[in-house]
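Presented below is the structure to which this report refers.
Every protein chain but one is kept in place in this view of the complex.
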Amino acid sequence: MSDVNTARGVQRSLIGRLWRHKSARWAAAIILLLVVAAIFGPMLTSYTGSEQLDIVKLKNMPPSWHHPLGTDQYSRDLLTRVLLGARISLAVATLAVLMSMTVGTAYGLISGYAGGVVDSIMMRVLDGFLSIPRVLLLIAVLTLWNPVPLSGLIVLLGATGWFGVSRIVRTQTMTTRHVEFVDAARALGASDTRIVWRHLLPNIITPVIVTATLAVGNVIALEAGLSYLGVGAREPTPSWGSIFLDGVEFFAGNWWVVLFPGIAIVATVLAFNVLGDALRDVLDPRQLHGGPALPAGKPAPSSNANAPLTLGTDPIQNG
Amino acid sequence: MRKSTLVIIAAAVALAGCTSKESATSAGGGQAGGTVIMVTPGDAVEVFPPFVNDQVGRWVQDLVFERLADLKPGLVTKGDQGFAPRLAQKWTWAPDSLSIAFSLDPRARWHDGTPVTAQDVKYSLDIFKNPKVGSPVTPNITNIDSISVRDSLTAVAWFHKRKPEQFYDLAYQLMVMPKHVYDSIPPEQLHTSPTTRKLVGSGPFRFVSWQPGSRIEFIADTANYRGRPSLDRVIMTPGDPATGAAQLLAGQVDLVIAFPVDQVPKLDSSTVARSMIDPQLAYVFMAMNPHVAKSKTEPNPVFADIRVRRALSMAVDRVGMLHNVFGNDGILSHGPFPMAAGYADSTLRLPPFDTTAAKALLDSAGWRAGADGMRSKNGKPLRFSLMLPSSSLFRRRYGVLMQEQFRKVGAQVDLDVVDNPTMIRRLLDHDWDAELHAPGVDPSLTGEEQFWATRAIGANGQNFIPYSNPKVDALLDSAIATFDPAKSKGQSSRAFQMMIDDAPGIWLYDVTVYDGINRRITVPTPTISDWWMNLQNWSIPADKRIPRDRIGLAPAKP
Partner (left out) sequence: MRRRLAARLLQSLIVVIIVTTISFFVIRAAPGDPFSYDSPTITPAIRAHWRAQFGYDKPLPTQFARYAVSVAHGQLGYSFPMHEPVTEALAAAVPRTLLLAGLSLALSFVFGVIIGVIQATRRDGWFDRVSSAILLFFYSLPDFWGALMILLLFAYWWPILPAGNIVDPVLHDYMGTWDAFADRARHLVLPVLSFTLLTMAGITRYQRAAMLDTLPADYIRTARAKGLSERRIIWHHALRTALTPMVALLGLMLPALLGGALFVEKVFDWPGMGLLAANAISARDYDLVTATVIVGSIMVVIGNLAADLLHMALDPRVRE
């Protein structure tokens, strides 16, 4: 039980096994590259993302030596903006997912550990949340309280993204609650807090990590979609979605403004999905087949405890 | 037996065909026929005339309903010289000019066949003035006291005061509606009654149907007393201009209102469609709130100081922005008026584009630049929000351009791109710092007064900034009151120069709209001020017709 039941053991085995997983190596490399680009990239180009170089002569320039990805209709350097966009998109998604994983894990742990009436009530409330279409809710709140600052967007994405993971955590908690070593710890007089912290959490963390990785990709796509609908990041903040929106409105002329942020979004989401799948392969020996995860913002897992789907890790709801 | 019956029927059909062909000859000559599909930038919000306050709604009402007289292209709103007879064949002024007797065209019929009478004119004014109806037009017709019915074809309008634009107030603002159709609905229920969505008018086109979000359909009023329109059918469908542009070039639609400016050159080389300039009476400026947001009294720390307002005016490259957004086809604003208006004046002095002077002026106003170049005064940063409607591509582009230009002189701008409902609510609540505003102006100076005069501040006026200068009020008043055109122009120009010097806003551009139109459509020289009111004279030559032009007047299958 040594490796499986301590967080450090999980980490050590994880990195080694991931390294042996070929597609995971690729995905991790892409993500690392993105993070490096997001942090240092904007410093390497000679422009700032909001600088308008010459609004008459340099607008809508196709890719060239000086502007490898071209310029937009405001004569801003697109490469700089896409790099800055990586910063915004990655930061928004990571923070939002951190938030939803924390909230979801806590909710699921409490529900699963408490059991009984508390569990029933918490699950019914969760059913209610789960049946509100997330995209609709986000659009409604972002439109009605317009304009919502970036921090608000992060909180909203986080606050609407924890339902799926809390269900997974609850199921895991319920199965782990009565495993031998937990019973043993309880017999030795360990407090509830200690049991949860030392024994349950390390076992639950595995599916949470997988879910979180997949969720980062989904939230990036979702944020881009919201920006595309005009309710995401605000000018001149360049999120990939808002750069894309700029381009779409003039798509007859500027294919480069549509194409490059689009490629960035797809590559990033793809990398996170591949990594998530690989993590599942590596972390969850029961799930051998690069198991199923559902597309972003799509299906909901069944709402009751004896769910028909027993395909290993529960698919996440709506990212 | 059967054969001969057939022959007779065939002959009858042929005969009927002949007669219908004759009656199908349109007012403009030539054989009638043709379908025009218009892509409008949005759906109509309201179509019942007293409620109409949106552009598409206005197009709808002008196709279906009529005024007593039409405004001719010169846009002369003083007196009655600039007007052409419409529902009223002629009119007679009382010697004291406090009443005008309108003689209605005895041939005029509502689309249901009922004659148009003076009772209808009286009913229409009553509805437009009824406070329970809440018509946005009400403030424009306060000078009209009432309408009395002298006989079934003579309506007499009574005015409170003799004014140069009293004729315009009545003839242009009042749409005449059929009393017998709408009278049964209590005024406060007009807004939700299904009857007010089924329009019955006397105009060139009959209203067929409105499917919100999808289309509005009209067919020619073949029995119209002024001759039937040449076109058979007009269909308005709301759509995104970029999508509309592609559809127009593919021949799927015939007219795209507000064709994307960037793509106008495509029309010049197209064999399918061409561009058509669509003069607008609207100008756009950046309004600056002299008060703190949400307050009506506390001075705005940035905009209360005229030096800051002038410095900001000098910080923006108005010409460069015009070229960025409109290419070479934009119209630069020269002050608080649309350049197409009769009282426009392009010789007024505007603050020049001069960032050095702008910076110096901000320095002298106490706003000092910090290490990062951004300015502050007494620890407060030079920062404000700029509100823009998400629905306007032009204004969004201007917002982003201006944000960067203000940053270069040390002012930080937060863009609030909001949807129209939010924008209206925030204007009503005075919850804004700066805003890109496009006042829809009517062709007369009165429209300017309703936007800029001191007495237009408050619930019933449109002076939302609020801007107040008693000298400007007095000049505009006398410019409107005088019957002498030269004197009027001199006074209005002086008023505008004072306003420019007060710098309540930064004058940016005239709303320039290009429409894309299919080349098979013949558009004659306009005889009435607005193109859509000339739609009755549009035609499609028989040899250029395509299948959808030959649908005829038959109703759609159920």
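Each chain carries a letter (A and B) given by its place in the written order, and its residues are counted from 1.
Going forward, contacts are C-beta pairs under 8 Å (C-beta built on N, C-alpha and C of every residue); 3 or more make two chains touch, one makes a residue touch a chain.
Note that the structure is predicted; figures quoted are calculated from it, not measured.
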**Message:** Just to verify: which one of A:Gln52, A:Thr171 or A:Asn273 makes contact with the chain not shown?
**Reply:** A:Asn273
**Prompt:** Among A:Ile15, A:Leu32 or A:Val125, which residue is in touch with the absent chain?
**Reply:** A:Val125
**Asked** For the chain left off this view, which of B:Phe102, B:Phe464, B:Phe496 or B:Tyr509 is in contact with it?
**Response** B:Phe464
**Prompt:** Out of A:Val103, A:Ile139 or A:Val155, which touches the unshown chain?
**Reply:** A:Ile139
**Request:** List the residues of chain A that touch the chain left out of this view.
**Result:** 124-125, 127-128, 130-137, 139-141, 143-145, 217, 221-222, 224-225, 228-229, 244, 248, 251-252, 258, 262, 265-266, 269-270, 273-274, 288-304, 306, 308-311, 317-318
**Message:** List every residue of chain B that touches the chain not included in the displayed model.
**Reply:** 35, 37, 45, 53, 131-132, 134, 136, 139, 188, 191-192, 194, 197, 210, 212-215, 235, 237, 239-240, 243, 246-247, 250, 252-253, 419-421, 424-425, 427-428, 459-460, 462, 464, 548, 551, 556-557
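As a working rule, only the chains that are shown with their structure count from here on.
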**Request:** Spell out the residues on chain A that touch chain B in their complex, using ranges where they run on.
**Result:** 50-52, 55-56, 59, 73-75, 143, 146-147, 230, 234-236, 249-253
**Residue ranges of chain B touching chain A (in the complex, touch as defined)** = 242, 245-246, 260, 262-263, 266, 317, 320-321, 323-324, 390, 393, 396-397, 399-401, 403-405, 407, 414-419, 422
